[in-house]
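Worksheet for the structure shown next.
In this view, the complex is presented without one of its protein chains, the others remaining in place.
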Amino acid sequence: MISSILLLGGIGFLAALILGVSAVTFAVKMDPREKAVLDQLPGANCGACGYAGCAAFAHEITTNAEAEMACPAVNEEALQAISGVLGRTLGGSAPLIACVRCKGVPEQTVNRYEYVGPKDCRAAQLVAGGSKGCRYGCLGLGTCETVCPFGAIMMGEDGLPHVIESLCTGCGKCIDACPRSIIQLIPRSGNYYVGCISKDIAKDMKPLCKVGCIKCGICADICPFEAITVSKDASAVIDQTKCNRCGLCVSVCPTGIIAAVRTPGKARISPEKCKGCSICEQVCPVEAISGKVKEPYLVNEGKCIGCGLCIEKCPADAIERIIS
Amino acid sequence: MYYILLIVGAALVNNFVLARFLGICPFMGVSKSIDTSVGMSMAVIFVMTLASFVTWLINFYLLVPFELQYLQTIAFILVIAALVQLVEMIIQRVSPPLYQALGIYLPLITTNCAVLGVAILNIQLGYNLLDACIFAAGAALGFGLALVIFAGMREGFELNNIPEAFRGTPIALITAGILSLAFMGFSGLVK
Partner (left out) sequence: MKTFKGGVHPPEEKKLVKDNPIVSFPLSSRYYVLVQQHLGAPAKPIVSAGDEVRKGQVLSEPLGFVSVPVHAPTSGKVKEIGRMVHPVTGLLAPCIVIDADGKDEWADGLPLERDPFSMSREELLNAIKSAGIVGMGGATFPTHVKLSPPKDKPIDTFIVNGAECEPYLSSDHRLMLEQPERILKGTRVAMRILGLDRATVAVEANKPDAIRLLREKAPADIQIEALKVKYPQGAEKQLINALTKREVPSGGLPMDVGAVVQNAGTCAAVWDACAHGIPLIERITSVTGRGVVQPKNIRVRVGTLVGEVIEFCGGLNEAAKIIFGGPMMGIAQFTQEIPIMKGTSGVLVLREEDTNITLYSACISCGRCVEACPMGLIPSVLSKLGEKGMWEKAVENDLLDCVECGSCTYVCPANRPIVHFVKHLKALSRAASAKSKGA
């Protein structure tokens, strides 16, 4: 009994002694904060921060007091946590989301030749600049889907890539992968973008794609914030810094090429609160609200574009957005 | 000659991973890349040989004289744990990237049945101190060999179009099984 205790105790003591000495000799100075920061990072090693991986960026931001937050994939919570660990406030960059600026599905476009080769848009682009008639349009082979480290962009049944809003971190890997620079990053606060980047004049573009931007300019004319620029050899572009997401351009576009990141909720008037003042009817840009004075007004959901003007202007706070 | 056969026996004929099926955990966990496999093999060679040396001494100079053989398992584990801690410290100092890459699998050498297996087998097979150490070194070399070969294969079929259901561990296990079959070719090499 005693001998067993002595034996094990003795071995344990000896081991502890050796380990204690080694702990001092082989001591490694590692900042524990670095581990804490690394835990908050997404760990996808996407490289959007410009460093070799999450570990490298964690090291940089911990050791360099001047380093800025360069990871686009951290959410608010993680940002707070990292700021707490490092003892300094880190400004998150405005979160971005990818949008695919081509709506040319195979049924609406023509091909110059039948492509037989690797299922990779960059490889297809090497063959005479790609098989699609429109040289600005999506080749539909899914390289963007393959390179996304978050699974946030998927090739749809329509042959075009679709961004999953909840998963996209704005890391930009798909932007690099697309050989035609069709995908663009816009601030998450933005919503509308033009789904076409064709530089062909309408006459040349029409035989190649039935849905592309015909550069008619109606959107630019109607925009109350002058956020849209267009010319005869450049598709319409929405300046996200000026865009107020009213959605008017979408309602007037003849080809329906202006797309939305998320469908804005439509307005609903609460009959109990509505005083029948008719202000909503007056401000509605698409005449989607109707009613009789002093009686509750009604929104025609089919016409409503979700611009939110009526909600803003209602003095009785009687209108709310329906979240689908 | 005897020692050469001892090593060949431990490394190839009765390979610890592929014939005795010990130490599968690090085998599966670390073999995704050849670099980490080589690092892990070095660590295991060090731990196995030194552990065999120390445990043999403890068994024959402490446990047997005091008739405390029943403490064999716990005493051996104590020694192995201490050695692994030492190796961990050394690796963290000498090569931090390797330390990061091995991650949890480094301390897992402690409970690695291959290391404990060698220590106990030394006693069971009645080896003297020198035989025990050489046997352990051979076993560790065999472990390293199997690990590096397997890592090479896994790196290779990382590029293949493996069906969704088989990706990762399933295909690794199937391949390990085939590798074991291949190593069965060594049986009968050493009587």
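Labels for the chains are A and B, by order of writing; each one numbers its residues from 1.
Throughout what follows, a residue touches a chain if its C-beta (ideal position, glycine included) is under 8 Å from a C-beta of that chain, and two chains touch if they have at least 3 such contacts.
Keep in mind it's a predicted model, so treat the numbers as computed, not measured.
Participant: Touch as defined at the start, partner being the missing chain; which of A:14, A:52 or A:127 qualifies?
Facilitator: Spelled out, the listed residue whose C-beta touches the missing chain is A:127.
Participant: One chain is left out of this view; which of A:84, A:118 or A:256 touches it in the full complex?
Facilitator: Of the candidates A:84, A:118 or A:256, A:118 is in touch with the missing chain.
Participant: What residue numbers in chain B mark contact with the hidden partner chain?
Facilitator: Residues of chain B in touch with the missing chain: 159-161.
Participant: Name, in rising order, the residues on chain A that touch the hidden chain in the full complex.
Facilitator: 112-114, 116-118, 120, 122-123, 126-129, 131, 143, 146-147
The criterion applied here is as follows: only the chains that are shown with their structure count from here on.
Participant: Need the CA-centroid distance for the pair chain A / chain B, whole Å please.
Facilitator: Roughly 48 Å separates the two chain centres.
Participant: Which residues, counting only chain A, touch chain B once they are in their complex?
Facilitator: 3-4, 7-8, 11-12, 15, 18-19, 22-23, 26-28, 30, 55
Participant: Any idea which chain B residues touch chain A in the complex?
Facilitator: 58, 62-63, 66, 68, 71, 74-75, 78-79, 81-82, 85-86, 89-90, 92-93, 96, 100
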